[in-house]
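Only one protein chain is missing; all other protein chains are in place.
Now for subunit A:
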Amino acid sequence: MKAISIHNISKSYNGTKALDNISFDVQRGQLFGLIGPDGAGKSTLFRILTTLLLADEGEAFVDGLHVVNQYQEIRKRVGYMPGRFSLYQDLSVEENLSFFATIFGTTIEENYDLVKDIYVQIEPFKKRLAGKLSGGMKQKLALSCALIHKPTVLFLDEPTTGVDAVSRKEFWDMLKSLKEKNIAILVSTPYMDEATLCDEIALIQEGRILKIDEPQNMMERFDKPLFAVKTNSTYQLLKHLRLKPYTHSVLPFGECLHLITSEVLSAANIQEQLKSEGFTDVEVFDIKASIEDVFLDLSLKNEKYA
């Protein structure tokens, strides 16, 4: 049985389509990533799946249960960590956890095994008020609270937003071990670099899914000539490359520019040309696409700027 099954879900707010015909499945024990920027519709989809919001069109099932007709049963079985910090700021760490356990009719002791690995990291601070925790610790507490009733499906809406790189890394390690316990996890993130940590991903923008695949496949199947171009005068080169007839797109990518060409050229060839045009320190390499390259390319295709 599929853990999550979504069929043609659409939702509008005052005429604006927040979700436009979304369909995908998440399997048990799978870590599925919903990758997209703010305003893509990620949170709306989470609210529909956790039975907090009704879709305009389409159907969805969580753990085999219908999100509208069987919402009460779903609520008992899912764990949900909303984007905004959802804990009680004026309760202590321990009180928050025992509160969530109690409303689901269980106790911390009963399901301690499941949260142990995460909770031990914040247990030394269990008397501290949740509002006084650091970002990384809040996140661990919120995950513990979402897990304490032993859910079969876990919904994590941007769990790593605003959290530093070290805590982000630890968080993804925790998700990996949860997945091995056969929990299905749907996680959303605006960080493209986190996409590769998922088993399967959907790239989403402005309520539409651009692509669904395993991240590895998505990167390997990118079929356009892609180059990294490096120079000390990045901005000049960017403006220069924009005007070249062979340029399909060129975008800043950290210390490099990523260039997609519309004709087949070799890196050496491009490098020679640019050198002769005055960029004496320029270096051009063939590169493999990252998820961000894929996303940018697909979103350019769908360009619909206001």
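The rule is short, and it goes like this: contacts are C-beta pairs under 8 Å (C-beta built on N, C-alpha and C of every residue); 3 or more make two chains touch, one makes a residue touch a chain; residues count from 1.
Convention: contacts and distances are computed from a predicted model.
Colleague: Considering the UniProt annotation of the chain absent from this complex, which name among "Isoquinoline 1-oxidoreductase subunit alpha", "ABC-2 type transport system ATP-binding protein", "TonB-linked outer membrane protein, SusC/RagA family" or "Sugar ABC transporter permease" applies?
Modeller: Cross-referencing UniProt, the chain left out corresponds to "ABC-2 type transport system ATP-binding protein".
Colleague: From the list A:29, A:64, A:190 or A:225, pick the residue that touches the absent chain.
Modeller: Of all options in A:29, A:64, A:190 or A:225, contact with the hidden chain holds for A:190.
Colleague: Pick from A:38, A:56, A:90 or A:286: which residue touches the chain that isn't shown?
Modeller: Of these options, the touching residue for the absent chain is A:38.
Colleague: Which is it among A:59, A:95 or A:292 that touches the chain not included here?
Modeller: Final answer for the missing-chain contact: A:292.
Colleague: Pick from A:107, A:134, A:266 or A:280: which residue touches the chain that isn't shown?
Modeller: Within the whole complex, the residue contacting the unshown chain is A:134.
Colleague: Please identify, in ascending order, the residues of subunit A that touch the omitted chain?
Modeller: Contact residues on subunit A toward the absent chain are 37-39, 134-136, 158, 161-167, 169, 190-193, 205, 234-235, 238, 251-255, 292, 295-296, 299-300, 305-306.
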